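Yeah, one chain of the complex is gone here, protein chain that is, but the others are all in their spots.
== chain A ==
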Amino acid sequence: MEKCPSVKSILLLDSEGKRVAVKYYSDDWPTNAAKEAFEKDVFTKTQKTNARTEAEIAMFENNMVVYKFVQDLHFFVTGGEDENELILATVLQGFFDAVGLLLRGNVDKREALENLDLILLCLDEIVDGGIILETDATVIAGKVASHSIDAGAPLSEQTISQALATAREHLTRSLLK
């Protein structure tokens, strides 16, 4: 595994550093206390920076952290100190944009918690056990969205492509904003 580009954790915290959804892929943080301490560290060290227009980066204690903020949500992707910074940034961008698509552009803590199932599925589609599964936001959102079609609706190719179409439409809209 040592050589494969890998993600150690993905964190989605609120504006006070509290968890919205987090996912760890490494044994560096064996207990919940260690995880919380890490999140606190990451949050306080990045709090004062302005990561709203472009992703920012910081390094401490062998961890590389790329992050981006929107409204009251703080997105983080962390990796080892030898990881390629641009790969982590790509994962972050994929996660960030996919969440934007899934929440239809209303990205804030409240919306994220109300659609927590989508956020969790989204995390599940981006990274599996530290290995990057997908980084393209529309594909990620498409995969997640295809799951949340109303019960009983027959699954056909068409509904998936419809979901993808809505997703794309939202992406374009958010880009034009």
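Note that in this section a contact is a pair of C-beta atoms (placed from the backbone, for glycine too) under 8 Å apart; a residue touches a chain by one contact, two chains touch by 3 or more; residues count from 1.
Throughout what follows, contacts and distances are computed from a predicted model.
**Student:** Any idea which of "Glyceraldehyde dehydrogenase small chain", "Proteasome subunit alpha type", "Coatomer subunit gamma" or "Geranylgeranyl diphosphate reductase, chloroplastic" UniProt assigns to the chain that's been left out?
**Tutor:** "Coatomer subunit gamma"
**Student:** What residue numbers in chain A mark contact with the hidden partner chain?
**Tutor:** Listed in rising order, the touching residues are 1, 3-5, 19, 21-22, 32, 35-36, 49-50, 54-62, 66, 81, 84-90, 102, 109-110, 113-118, 120-121, 124, 128-129, 131-135, 143, 146-149, 151-152, 155.
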